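Once you've had a glance at the structure underneath, I'll fire off some questions.
For this view, one protein chain was removed and the others were kept in their places.
The first chain written gets the first letter, and so on, giving A, B and C; residue counts start at 1 in each chain.
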Amino acid sequence: MLEVEGLVAGYAGTPILRDISLRLDRGETVGLLGANNAGKTTLINSLSGIVTPMAGRIIFDGRDVTRATPMQRVEMGIIQVPEGRLVFPEMSVRENLLLGGFCDRARPLRPRQMEKVLALFPRLKERLSQPAGTLSGGEQQMLAIGRGLMAEARVLMLDEPSLGLSPLFVQYIFGIVDQLHKDGLTMLLVEQNLNLTLRHAQRCYVLERGHIAVEGAAEVVKNDPRTRQAYLGL
Amino acid sequence: MIKDDFFKTLASPWLWGIVLLGAMLPMVLSSYYTHILTIALVYVALASAWNIVGGMSGQISLAHSLFIGTGAMLSAALLVKLGINMWAGLVIAAATAGLLGAIIAWIDFRFQLGHLSFVLITLAFAEMASIVVEGWDFLGGASGLLLPQDTGNFLDFQFGGGRGAFWVMLGLATIIVLVNVAILNSPLGYYLRTIRDNEKAAQAIGVNVLRQKTTAMVISAVLTSIVGTAYVRYLTFADPYLLASPVITIEIVLFATVGGLGRAYGPALGALLLVPLGEVLRGKLGGAVPGLHYFIYGIVVIVVILATPSGLLPLFERLFWRRSRMLPKI
Amino acid sequence: MSELWQALAQGVFIGSTYGLLALGMGLVYGVSGVVNFAHGDFISLAMFMCLALFSAFSLDPYVSVLITIPVMTAIGALVYRFLLRPMVGYKFLMVVQLTLGLSLVLQNGILMIFGGQPARTPSIVESKLIILGDVVLRLAHVIACAVAFAMAIGLYVMLRSTDFGRSIRAVHQNAHAAALMGIDVGRVQVMTFALGIGILAVAAALLLPGTPIQPTQGLQYTVITLLVVVLGGMTNFVGIMLGGLVIGISEAMGTVYVSDTLGRLVPYAIFVLIMLFRPQGLTWRAS
Partner (left out) sequence: MSITRRTFGIGTTSLVLGTVAAPWVRRASAEAAAIKIGVINSMSGGLSAYAQEGQPALEYMIKKINDGGGIKSKGGAKIQLIQADDTSQPARTATEARRLITEEKVQLLTGTILSAQMLALTPVLDELKVPTLSIWAGGAHSNYMFSLGYPYDRGYAQTMHDFIVSLRDNKFPIKTAVMSYSNYEAGQQVNSFLVPKLKASGIEIIGEAPLDTRAQDQTSAMIRIRSLKPDIVTGLVTPRDGILLHQARFNLNYHGSIFVGGTGGYSDLSLWKDLGPEVGKAVLTRNLFAMTGFSAGAKIDSMQKVVTELRDVAKLDRIGQGAIQYAQAARVLQRVLEASSSLESDALLDAFKKFDMPFGDPDLYVAKPKGLQFADDRLLKDGSAMMVQWLPDQGQEVVFPKEFAQAAPRART
């Protein structure tokens, strides 16, 4: 469904990612692992179109989207739930969700999607008119995911969903991930938390300083010694 | 404490060569062009003095007309109204300006003003100061003050106008640019940049923000006031609408920014290019269509900014890379 | 006592137009971080457009506004697209200087076309008075005040409950996240700048009756607008209208009750005091 070939990307002319190739099949949950500064966020931003690739191709649903703008990608259904949630703090939960369904494709479906999201996260329903900035970290993460779902995501990319959450909330969020997987959503899980990701993803890629060090089924990655190496930076 | 780079600059034949060459210009130029260069040097000095706060520590002060006005109007009033020698007036005015600067720095720190609040509060101070000056008889009111003729008596702070004034301004401008170089090569410069880039982080690593900001503001205010006194002596007419109006600060900030903010030679470069451009445009076109020269000047400013959005100095460095290495890069 | 009411009325009317002038600037600042020093000159531009329309077609400013709104909006969009957008990412102050250059161009362009003498644009309401006992109100003022508040409310509602409004607020609160929602940040910035300039067309028509205009007036409008915007807390429309009222009323009170030229100090002094003790502006919620 989403394919990346030979991607090179970075900031201000300095490449951070070198020759990345990866693939997401329909309905799959794929983990993207790596230590800090391995280039995970740069990669996910390249997929969202925030960072323009210097070389390589990104193919979505058989279409080359390498040069597509962030807006066009959202329109196609490539949705990012950014690291640190980045909810709009001065807007209510409802408004945040409405903005999630801002793109032309999702806009007519907003009432229906809203119902779905609120069914998935009953907590949000109670807080609908509360400013997002007053929510707890876990609730904000729910909102961020809910906001991503509002766009009728076809690929949902979650950037560090466990970051800064209590273990209980982490459990909850990954429970949601499993449920979404069951519903057939294609997902890219970008995580630092190795074991957690390996438990919830079918396949994984391990990034190490800008290139893919290990790839394969979760079990394979788990047992590959290079995975630990990539993490420890050895 | 000051880094070797500063002394290298001091010993640089380039620096003194340019200054000496500049000093010889009035010998070959007519009195009109000498005058234009004198004005340009006034703005070099003012923009460089402003740069110490506006460029280095990132406090965009629009209150500098307060310091210029203090240096100019106060020393002029002391001379005209009380007969106080202008050298003494210069010192009194500079001390007053330094005190005003310290107060403004303290207010900024005490009330933790944001960027834009600081800009606007200093603008409000400047507006109030100009209203007070225009309404206060001692400072000449709206009519201003006429100084006695400049007969070249050095003891009375007179330099004989023309070339004399040019050399005084050249000296002042050189000193202030060198003060910029010195600060950038000293712990103060380092602290100021740290504060500019992240005040909280600076505080966290133990920088005394109040002291560093105050030091910068006081140095800037004192230097600005001295230039104000020298400028009014040259003009002979202390005009409140010029010397105590926020408009002059806006011009200074324009030169400093277009030249290259926070750099030692940037503001000087901006003033040296833009002031003569404005003067010559006005001289050539002022009699033609009213406003045409300003119109073109405005377009030039826009084009320059769009062409080199980080300032003229970086552009010049790119163009004359070899030569700029002779002058220590700051 | 009637003087107090009269002064208060004057302050409210002037203040509400200040607020109206400032709404556009607050909007633009919130979305693209631009402090536009040519703001006042855009007001001038709109006013002189009304004058030109009167000279050519005898149009009343209240009618001309139908033409000046789209024209000013288009000018705003072009200015943002071709002058300000290339500056995104460079120093804040450099952008300010660019708008100063623009101010020189606008002011002197107007001077070249219209000359420097004060000019009047007649309007049907310019000589209409409403007399309430000792207090005399100008119809033009009353209309201006009403429209100013109506527009402030309209903008508020637009920001709250339309998708366009929400996208503006999203860009203001987090441009990166807004892009991830599929919002075209650049387009939102162009449109808000255009809207901010378009509002000035309305303000210009409201201010015109009974006000002689000159090309040089721009900077004074800019300074007042800046004070009001900062006082209002930059992006909060309620705060901005309030800021306008504070400046307008203190200006009127200062002139009426403080003798000599010192009366002019009052609005600035009040501004400084408020800013020192409420640095985030007049809005009550701390940021």
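Methods note: a contact is a pair of C-beta atoms (placed from the backbone, for glycine too) under 8 Å apart; a residue touches a chain by one contact, two chains touch by 3 or more.
Because the structure is a prediction, the values reported are computed rather than measured.
A.B. asks: For the chain omitted from this view, which of the shown chains does it touch?
C.D. replies: Over the full assembly, the chain not pictured touches B, C.
A.B. asks: Touching the hidden chain in the complete assembly: which of C:66, C:113 or C:129 does that?
C.D. replies: C:129
A.B. asks: Of the residues B:81, B:115, B:211 or B:284, I need the one that contacts the missing chain.
C.D. replies: Counting the whole complex, the residue in contact with the absent chain is B:284.
A.B. asks: Applying the definition given at the start, please give the residues of chain B touching the unseen chain.
C.D. replies: Those residues of chain B that touch the unshown chain are 30-32, 35-36, 39, 134-135, 141-144, 146, 149-150, 161-162, 235-237, 239, 241-242, 279-288, 290-294, 296, 299-300, 303, 306-307.
A.B. asks: Going by the touch rule given at the top, which residues of chain C touch the chain that is not shown?
C.D. replies: Touching the missing chain: residues 3, 6-7, 10, 14, 108, 111, 115-120, 122, 126-127, 129, 131, 136, 138, 207, 210-212, 214-217, 220-221, 251-252, 254-257, 259-261, 264.
Keep in mind that, in the parts below, only the chains that are shown with their structure count from here on.
A.B. asks: Quick one: do these chains touch in a line, a ring, a star, all-to-all (complete), or other?
C.D. replies: line
A.B. asks: Relative to the centroid of every protein C-alpha atom displayed, which chain's own C-alpha centroid is closest?
C.D. replies: Looking at where each chain's C-alpha mean falls, the closest to the middle is C.
A.B. asks: Centroid of chain B to centroid of chain C, CA atoms only: how many Å?
C.D. replies: About 32 Å separates the centre of chain B from that of chain C.
A.B. asks: For chain A versus chain B, what separation do you get between their C-alpha means, in angstrom?
C.D. replies: 52
A.B. asks: Round to the nearest whole Å and give the separation of the Cα centres of chain A and chain C.
C.D. replies: Spacing between the chain centres: roughly 42 Å.
A.B. asks: Taking the complex as given, what residues does chain C use to touch chain B?
C.D. replies: Listed in rising order, the residues are 35, 83, 86-87, 90-94, 96-98, 100-105, 107-109, 111-112, 115-116, 215, 219, 223, 226-227, 230, 234, 260-262, 264-265, 268-269, 271-272, 275-277, 279.
A.B. asks: Where on chain B is chain C touching in the complex?
C.D. replies: Listed in rising order, the residues are 54, 60, 107, 111-117, 120-121, 123-125, 127-128, 131-132, 134-135, 246-247, 250, 253-254, 257-258, 261, 289-292, 294-295, 297-302, 305-306, 309-311.
A.B. asks: List the residues on chain A that touch chain C in their complex, please.
C.D. replies: Residues 48, 50, 69-71, 73-75, 79-80, 82, 86-91, 95, 98-100, 102-103, 107, 147, 151.
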